[in-house]
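A single protein chain has been omitted; all remaining protein chains appear in their positions.
For chain A:
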Amino acid sequence: MKAISMNAHQSLAIGRPIETIEAISPALAVPHAMVRFAGISKTYPAYRGKPGVNALQDIDFAIPRGSITGVIGRSGAGKSSLVRLINGLEKPTTGRVIVDGRDISALAGRELRLAQRSIGMIFQHFNLLSSRTAADNIALPLEIAGWTKTDIKARVTELLALVGIADKHDRYPSELSGGQKQRVGIARALATRPSVLLSDEATSALDPQTTRAILDLLANINRELGVTIVLITHEMSVVRQLAKEVVVLDAGRVVESGHVADIFTQPRHPITQSFLAEVIGDSLPVSLESRIVSKQPAGGQAVIRIQVRGAGAGDTVVARLARELGLDVALLSARIDEIGGQHVGSLTLGIPGGEDAVTRTLAWLSQYQFSAERLGYVA
């Protein structure tokens, strides 16, 4: 077990203010980013009585080559517009989108279609052709790219094996489960050997177990093929499980971006905090919360909540607190999760022995850089 003082220092070192992704993160400042958004805004004009919409504003960030980058936001935050700028399905109102060194926002017609072959995309509702078998769905982008029949056949067999559904070659989408359909979708997106794979809420229509399997598959693909993956999602669990970099979108703007571990151990924007709360929870168990009072009853305990942030942080805090201060610390509630290899969560402790013990406890915690607050008392 690691020493707590070291853990506490680690947790201190993690939270750095992140102004721009390039300024702070060396990994993101690489000269050959896979996708760069430069001064992007996207406005949908007013149409048939509907007012115009500023879908994206002041978007400036880069997606590192070979990374898995999550773009997280609530619905209407501009995620879909952002991802459609990457593969040229939409054009920015201002600014440029550079994909693999090419300004995709400046391309049109045949040039754009050629560039799109190096950008794969998977969809929430899979978007498979119901009239084609799994194999023929995967073959479609290859037919469009003008591959020969022999080459297509070999490539399709290879792809079906890659996504683990070699036995579903001749099945129609209506005969496949959701997870199998998305595997076909992934194989189809990878058919033309793209350098970027865009995932537009690809697991939102799947159950948690299938989601996990699909995310594992995406992680494998990223590792083995080196494909840069951009994950558009409103689900924190997806970012937590898969992404190393994250961009938090709110109302068409990037509110935070950087390494997943940094962003979610020190969330600054309310939206980021609310996403984090989805995973680690910020409420106490009902039975505990209802017992908390503001004045200490005789023989009661003070309730103190400690925030846990960082690798291994909090592992031994309860034991050390009890030993060093000689208190019979009660563990009332605890929730610790791991995001990007960092522990994130909170411990709720009951401290017996009156005001003096509480003061000593808070002083001890602040000495080791733990953020703690007193919530009240329980009998």
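In the analysis below, a residue touches a chain if its C-beta (ideal position, glycine included) is under 8 Å from a C-beta of that chain, and two chains touch if they have at least 3 such contacts; residues count from 1.
As a working rule, contacts and distances are computed from a predicted model.
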| item | value |
| --- | --- |
| Listed names "glycine dehydrogenase (aminomethyl-transferring)", "D-methionine transport system permease protein", "4Fe-4S dicluster domain-containing protein" or "Carbohydrate ABC transporter membrane protein 1 (CUT1 family)", with the criterion being the UniProt name of the chain not displayed | "D-methionine transport system permease protein" |
| Identified contact with the non-displayed chain, of A:K91, A:R132 or A:R253 | A:R132 |
| Which residue of A:I144, A:V293, A:L331 or A:A363 touches the chain not shown here | A:I144 |
| Sole residue of A:S67, A:S81, A:Q116 or A:Q342 that reaches the chain not shown, by the stated touch rule | A:Q116 |
| Listed residues A:D103, A:E175 or A:E373, member touching the removed chain | A:E175 |
| Residue numbers in chain A that touch the chain omitted from display | 87, 89, 110, 112-117, 119-121, 123, 125, 127, 129-132, 140-141, 143-145, 172-175, 188-189, 191-192 |
